[in-house]
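A protein chain is absent from this complex, but the other protein chains hold their places.
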Amino acid sequence: MDLFDFEEGREGYYGQYGGTFLPEILTTTIEEIKHCFRECKNDPGFWAEYEQLLQEYSGRPTPVTHLPNLSRKLGGAQIYVKREDLNHTGSHKINNVIGQGLLTRRLGKTRVIAETGAGQHGFATATMAAKFGFECKIYMGEVDVKRQRPNVFWMENLGAEVVAVQDGQKTLKDAINECLRDWVTNMANTHYVLGTACGPHPFPEMVSYFQSIIGREAKRQIHELAGRAPDRVYACVGGGSNSIGIFQGFMDEDNIDLVGCEAGGMGPGLGRHASRLAYHDASVGVAQGYKTYFLQNDDGNMLETQSIAAGLDYIGINPILAHLWEHKKVRFEAATNDEVREALKLVMATEGLIPALESTHAFVTAIAEAPSMSKDEIILVNMSGRGDKDIFTVADALEDDHWKAFIKNKAGEYGR
Amino acid sequence: MDLFDFEEGREGYYGQYGGTFLPEILTTTIEEIKHCFRECKNDPGFWAEYEQLLQEYSGRPTPVTHLPNLSRKLGGAQIYVKREDLNHTGSHKINNVIGQGLLTRRLGKTRVIAETGAGQHGFATATMAAKFGFECKIYMGEVDVKRQRPNVFWMENLGAEVVAVQDGQKTLKDAINECLRDWVTNMANTHYVLGTACGPHPFPEMVSYFQSIIGREAKRQIHELAGRAPDRVYACVGGGSNSIGIFQGFMDEDNIDLVGCEAGGMGPGLGRHASRLAYHDASVGVAQGYKTYFLQNDDGNMLETQSIAAGLDYIGINPILAHLWEHKKVRFEAATNDEVREALKLVMATEGLIPALESTHAFVTAIAEAPSMSKDEIILVNMSGRGDKDIFTVADALEDDHWKAFIKNKAGEYGR
Amino acid sequence: MDVEAYIRARKKVRAPLLMTHVVCGYPSFEDNMKELEIMAQYGVDFVELQFPFSEPSADGPLFVKANQESIDHGTRVAQCFEFMARVTERFDFKVLMMGYYNTAFKMGHEAFIKRLKAAGACGYILPDLPIEEAKELHALSEEAGLFPVILMTPTNTDERLEKLGAVAKGMVYAVARKGVTGSKTEMSNEVATFLERCRKHTDLPLGVGFGVSNREDLDFIAANADIAIIGTAALKAWESDREKALDAFFTGLGLTKS
Partner (left out) sequence: MDVEAYIRARKKVRAPLLMTHVVCGYPSFEDNMKELEIMAQYGVDFVELQFPFSEPSADGPLFVKANQESIDHGTRVAQCFEFMARVTERFDFKVLMMGYYNTAFKMGHEAFIKRLKAAGACGYILPDLPIEEAKELHALSEEAGLFPVILMTPTNTDERLEKLGAVAKGMVYAVARKGVTGSKTEMSNEVATFLERCRKHTDLPLGVGFGVSNREDLDFIAANADIAIIGTAALKAWESDREKALDAFFTGLGLTKS
């Protein structure tokens, strides 16, 4: 199945989702990117350079790890984990930014901009910009700047300028708007490094293409380790890049249950979560350059979203996933904040892994379903990132008193 | 050159350094370990399992990365970096703990203890213990517990008990003493997972053996990438495990300049640094189970040490390195705290890498020496760990005001 | 009277024609009405009523804030239509809906056109709806006698301008520069050249917007196009001192009150 073999006149569409909805001023820029990306895709040297860079700079291939303790404890399927947490900068985001970095260079541009929520994509982009020698500006909602200061600290030290976005909810979606504003002004020298498989075509395709390295590797690795394909593959879905990345490795085989795990937040109900498909609070709309399911009200204005994981806390979803979901190729489930807290503790203590809060959503669903599977069935979980960078969020989530005391003490050292 | 081909009656000695100086009560335990380790070394299956575990769990081999930007900027040698920062848990420490974990299992023991300074080794050991299902207690000086709370937080969540050691300077060396005390009590079921290539024989040999995977990989990789062996290899030296690890890959070839980079702290002078060999403030002594150069006074009591990098802030040094230094096989240099701050900023901004403060010491010396080397010469730096886990230390080191404001604000959220 | 005839008639009175802008519900519908009264007194020819959207990614800071606050105060789309109906009933200037495509998409194209028509609008501006995606909506508009304002921009190729010209109806909105609404545009030779390029691809009246704020701009537009589109500058005036400042702003443009 080639997802990107578009119907005539429907370039950038996955069923009814996707498309390019941008101000006219960007038409030429988008055409340029589409053209350049096509060239890259058809240039074996491009992918070779891409792979080599990821290997030498980011340590790819990331391994697949068997979790014997957790599997035994749950008493069902054998659980394997794809370790995107071991990438340089700590998540799968680097796969995308390295690809777009190469594209930026090929486009002859010298400046990159990016939105970021949790900070992972901003961190990865700032890193890529340092490596490629690009000027770099990261837009980040003010709320996120406040709660994710560590990432801001690193981005700045990597040479990026970080702008705290004051509009709207002051979170991820507002940072995207701000990027679009910068871009309509500076497209002459600037590439917008979108962080997930959302936004206007060709971004969903491009980001999916770069993230497909996860699935390519994982497919080979799980066959080597377990002798066959997995029965189910779990990945968390924010914008939907790590999930489409790993799913692409397993889409051609029938009978593989692909499961997207969304942010269930405080449970179903408008404004209480960030689940677009597992719960039924979203509807189709057009915003931020593309058509997909959005968490919006009847007027088409976007709702507040809620999740323990900043990286899943987004209104829209990868249009490819919306399409695959509609065609029952991908199943969607949601994990609540409380379930995430428990799963994180379990995975840390039984296997010595610290998944990012985002990735923990995938674990929640896998852990819930594994016990009712047979012992010779195989689960593959995509661990999209590591949690140790998010100590502030995790410590808050786990309500650690020693941590609070430490911070108060540290504040004391810094003077009042 | 086989470092571990001991002279008759001199097992555990490297020239005049090394040996086993432990209370009689541990003699049987040490014999057991020596015996078991010998078995492991001669069992190809052991190393195979070790390598496989590191591959599947920790993502080895870690890559070697070329730093074109930094090399160009400095205008001299081509700089390459061995990326131990990409290991699971963020440093080379995992190589050692996985090896000792396998050994512990083979010894039939069910409990591990470890000292930790910066927290990296404790973090790695707690991780290994979770993975192997061992009970785990980590001893950490109270001063370090206070300044390295994030690592304590993770260790506890990984299931380890962390004990704040109240004795002495309340730092690394005191944690080692406390481990020895636990061990003389609980050796029946407990293995002491020493974190560096120090302490009584067979620890220096054992830790060096496990860390030699760095050098084996790096040798092959640098030949692949650069077509030949490096001219100089730089590694930071705390206890001296990552350095001996990488150096072992390059010891057989002549004309490779191996450079150990110590903590120059505030510069030469008793109590101002933690440099045992580059400065001339240390002398030979026997403590913590082995004979080597120690920072001690005329009475043989240990001095206070000082470094921006907690992991280098130690009184003694790998006896193998002391021996190699004496025979001019390894050169020693020191990097001051100020130089480390500058080098860290430079490496982040030019290459998008965030070395641990420890590893940055190796960069300091490489950066200082590269410009006077010719453009076709090759430098290899061992990046023993990543710095993003140490945000508190790094932010303090760089005196970041936004960070301070963030912490104060966070403390406010937690209530007074 | 269709829009082209309207424009021809108005052009006899003065040049350039004027199009102004308010964000519905910001600061309040009452304020909007007061602004419109002044605009009417100065003989404005067109007014855009912006329906607030939560993701106004083509707008500059002032309009972003206006969109957001209006929504935060509880402005609903239904109220915007009601307001539009009152405005078209009361004033002589022509009214356009301005907003983002999701507002139309969410209610459905037919409903959107029907409600616009019912509220007395003559057309609409949806800056994030490219012509390729607009076929159905354009067809419905045509049936209803509404026109979609097509935007031409300085980054467009001639090929693209031709395509845009081919589907344009009523008037064309020439975006004077890159960027979002709000900041000043230097009305230079460059802009003149761009407007010439637009001219080559359409015979419709040309509006020029983005950063129009003073008399010189109007003179420039009078010389090179047909309609001056004033957005942020008027809102800025209103925010600084309401009626008084807005009045002074129009006087400053060299207009006289009727």
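Order as written gives the chain letters A, B and C; numbering starts at 1 within each chain.
Here is the rule we use: a contact is a pair of C-beta atoms (placed from the backbone, for glycine too) under 8 Å apart; a residue touches a chain by one contact, two chains touch by 3 or more.
This one's a predicted model, so the numbers in the text were calculated from it and none came from an experiment.
*Asks:* So which shown chains sit in contact with the chain we cannot see?
*Replies:* Missing chain, whole complex, touching shown chains: B.
*Asks:* If I consider the whole complex, including the chain that's not displayed, which of B:167, B:253 or B:413 touches that chain?
*Replies:* With B:167, B:253 or B:413 as choices, the missing chain is touched by B:167.
*Asks:* Among B:95, B:148 or B:288, which one touches the chain that has been omitted from the display?
*Replies:* Considering all chains, including the one not shown, the answer is B:288.
*Asks:* Among the options B:29, B:58, B:337 or B:393, which residue touches the chain absent from this view?
*Replies:* Checking each option in B:29, B:58, B:337 or B:393, the one touching the absent chain turns out to be B:29.
*Asks:* Based on the whole complex, identify which of B:176, B:193, B:258 or B:364 touches the chain you can't see.
*Replies:* B:176
*Asks:* What is the set of chain B residues that contact the non-displayed chain in the whole complex?
*Replies:* Here the touching residues of chain B are 19-29, 167-168, 173, 176-177, 180-181, 184-188, 283-289, 291, 294, 296, 298-302.
The rule is simple: only the chains that are shown with their structure count from here on.
*Asks:* Given the touch definition stated above, what is the smallest step count connecting chain B to chain C?
*Replies:* The least step count works out to 2.
*Asks:* Where centres are the averaged C-alpha coordinates, which chain has the largest centre distance to chain C?
*Replies:* Max centre-to-centre separation from chain C belongs to B.
*Asks:* How many angstrom lie between the CA centroids of chain B and chain C, rounded to a whole number?
*Replies:* About 66 Å, centre to centre.
*Asks:* Centroid from C-alpha atoms only, then distance chain A to chain C, rounded to Å. What do you get?
*Replies:* One centre to the other, that is 38 Å.
*Asks:* At which residue positions does chain B touch at least two other chains?
*Replies:* none
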